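Following this message is one structure expressed as structure tokens.
Of the protein chains in this complex, all but one are displayed in their positions.
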């Protein structure tokens, strides 16, 4: 029997708190899960620094990847009488679902921004490079790895397959909304996925939704909106992100200025120099990052030391609301004052902005457009969701951006120059409340 | 206002998936949570290697510690009309609940066994030593830290206070059963805690349960039993524990034999030499351990390298049932055969045993006895649970022990000496099934 | 001790699937629950005919009334440091919450429409009339019953008290959304009530919401919207409502035309004649209504017999979408055709319309306006919700109406006059799908 048709003697299951069970029948899937590259995802949190706000959110990308696989498995099962896929196409969907996040590193958002990396590039590298994953995929048939990479890269010719993994209502999003809601414990993020799966219909180039399921989709859109503002863009999480980014910036900066680290930051060197090989990339997980941050707490450089200590011990920056259109003047004054009292504003006075589009959201770091949602009308035609749903229409395209100004309140409390301290505080707090973490 | 009476301006809450919200009103509690020593618990998993079996079980001891605090807070609230505690005693209970696991290190079970450590000793050290936690506790009043340490150490004079934190039905167990069930996703571990809290009554020297709540307690006992056999003693988890212990053994052994590590294992030196200071202990978290294990994958020593690679990539040992009373002969034969084919049985042929007592369970590593559960009868007298509940009586004191023999099936598949390989396999597999992970 | 201050020896609890436990401490509440007038609510379903669509929705108004009481109890508990209510005011809120639906009869919506009744009038009658409930309320103090009636009637002077029971986000709505979601099993209707209760603040004349809780309120508004369209206005439920109303119409009509019923409809006589005494009203529950409908299945009048048989055995009308602005012509043609083939269009060709306002919904039968929701801003001022929430703003005031045309498809299948049957079907089905129940 060809490897691609090989089934496990008995179906294996993983107990999953979100989908109850993850079912595996195909030898290929079982073998992919067992690879070091996939196991590595256990050491990378799904939500980066969110657990500093919602302590339950300690789940890994391993967790989420299994979930996406399971949802696609169920969709394909539902489609079995409708989409005439052969076993090759079925496996292609399942593998792409399982591996779609394979290239994520620790704290992807910050790392990607500071070091100009792209996790999708590394996902492709792992699938196509000299890896265990690649070996297994190519055993299905020569060229299979490339097809999986193409599906994930959205360049695969069968757009229906692509839309299972990346669209406005794909398996990726359906898993992470529910999973992140489960682990944070928030009451948002729930929607009737079983119903959505039941009303999904395959068409030639995308998955569409029977119009009778419109309300379930509306509910999903609203869940997404709530999760963005209540969880993903939570200002305390963003405070930790700000500090994390600034640590990476500082370390890079020091490196470029020939600063002598007490222990050579071996794992970071290629990141600093901007030439990261696949092998080096795979070595970096969140444990390693924590190891360095802990060491750096004892570095001579005050800024690096202080920021690392803040990150490790969760001594975060406070924040005030900030309106860049109206408050640039204040910001410039603050910038100057910070410099005068010897606090580098580059690291200690940081504006962070988050935006979403309630229908047509983007996850942090995802810039490309995703397909809109289409409804399959009783007559048989398609209709774009916001043209049929009043609720979605009313929020569609309404982008909302939130800006906050982050700063170390504790340091400001201990400035010697009382006059300048007062001036800073008047500008900062004059405009309203200072918000603590929590 | 004295520090001990200081309340936060507004109650703070943590969103918790198990108890919905964790409520904090006291400044002391808020400050303790913010200490580096307490934040460190975020970097130590509640269930060690269990996430290699149940992927959802990635929650930390930080998580659990907040939960125990919250349960005690609710118990005290329920007791407020009954137990005439003053604010000092109230804070004592809350602090002891919050801090009871403070001395846990990474993978406590294995570390404690191999390096002869005791997490309770370190809990005491952190509370009494030169730490942020200590400073905050002593601000309540001089001697308060010692009292907290005594409650956790079960030597405090007021046994009622002690029984909230350590008894057969204490806040610790009620939290971890529910929390571990939630994160693993298993359907065991649920019981009606709200009802148990309602029927708890303080007496002079312990918390007792109104007899009308007996069934809820039976349900709790059964949950515990199921969680032990289904989750805590899961053979795959134990396989990872076996490998972990053997890594630590091997590293210590190499160190003692003056093996030259490629990178000096700074964080481990004091563990190897058996003289661990508090500062060194606090530095070791799971990220650091993973850092070393990852490095050691590239060591020259085969055993260390192989075991680390297995642990990191989840290439676990397989196992067969093992009966030490009847199969010592087979075991000795295997031992000899392993030596003959050049596989060190010390590291690659390992018996692991787990036992429980359905009523009167012990968590791994806890040796001391806990108080039995007493029911408060309608007339007013007390009755030990198993004398009133048929179900508990019928299982009480019935200890069950499970032995398994772990070995690397993959290595056995590739032995050159075909004859010996056959002999080994006959002994191992002759007795029944070999079990894979999952 | 005065009755009003009397506490039960021990708190009593009811196990409730939605709020876990309903807690009762006050003797007054305990005694009110035990009255025949309150126990009668067990025999009236919360959602009338909805269980013919969602089989789980068999819960009674007794159920819901306890839930509303419990929510108000929790709100008052949260307010205890803020609103300086005395025990009299506390009991007033609790009693009004418990009793607010006391005057509901069986299938209120249809009965009220057909017989021109008003359940709020009967609620007042029960509270103020010669009843057990009245006796208990007056034992609190003379005039207390009138105050309770005034709170429910929204004429009570303290508007804060009124707003707990009747506003856009009152205890009534918070209970029924969650309860109806629980019993139907739909995934809508969930929102974080615990959070909403935490951010509720009493002001002089209403309950307001701290602006930090805005997202939880948005989520509540969306739940409401989904419940309306997915559950309350479900077309199959409305089909049963149509038939029910027509049964009542027919029976009244027959009575007025001196039709001789096989068994004198004793319980209905005063309803037919339009002069219902309190005692007669209280005797009518859903069991009694079913008794008569079952008897009427054997009446000589075809229409009464047929409609009752349909209702009892769930042989409902089918429906098509209907646009009264564009399709009045078709409707008139159908009306004529129905008459020609001997099917009375008055009973067998029925337009039913449902409307909602996503923000500012009305429950069936409630015509009066409810207070909008106000947010308490950080500075201290109030802001109407839709002026702060983009989501709510975008849907605010957008009324949506849905019209459907109901008819007995089974009868149309068996018309002798083939030509007319064809004509009817062309008009009905030409415009799209005919929808079955489910």
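In this document, chain identifiers A, B and C correspond to the written order of the chains, with residue numbering beginning at 1 in each.
Quick note on the criterion: contacts are C-beta pairs under 8 Å (C-beta built on N, C-alpha and C of every residue); 3 or more make two chains touch, one makes a residue touch a chain.
Being a predicted model, the structure only gives us computed values, none of them experimental.
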item	value
Touching residue (missing chain; options C:25, C:290, C:333 or C:383)	C:290
Sole contact to the chain not displayed, among B:46, B:108, B:167 or B:226	B:226
In subunit B, positions touching the absent partner	186-188, 190-192, 195, 215, 218-219, 222, 225-226, 229-230, 358, 378-379, 390-391, 394-395, 398, 400, 432-433
Hidden partner chain, residues of subunit A it touches	13, 20-21, 194, 198
Residues belonging to subunit C that touch the chain removed from view	12-18, 20, 34-36, 39, 42-43, 51-52, 54-56, 58-60, 62-63, 66, 182-186, 283, 285-291, 294, 312-315, 438
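By definition in this document, only the chains that are shown with their structure count from here on.
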item	value
Innermost chain, where centres are averages of C-alpha coordinates	A
Distance between chain centroids, defined by C-alpha means - subunit B, subunit C (Å)	51
Whole-Å gap separating subunit A and subunit B, where each centre is the average of the chain's CA atoms	31
Mean-CA-position distance for subunit C and subunit A (Å)	44
Shared-contact residues (touching 2 or more other chains) in subunit C	none
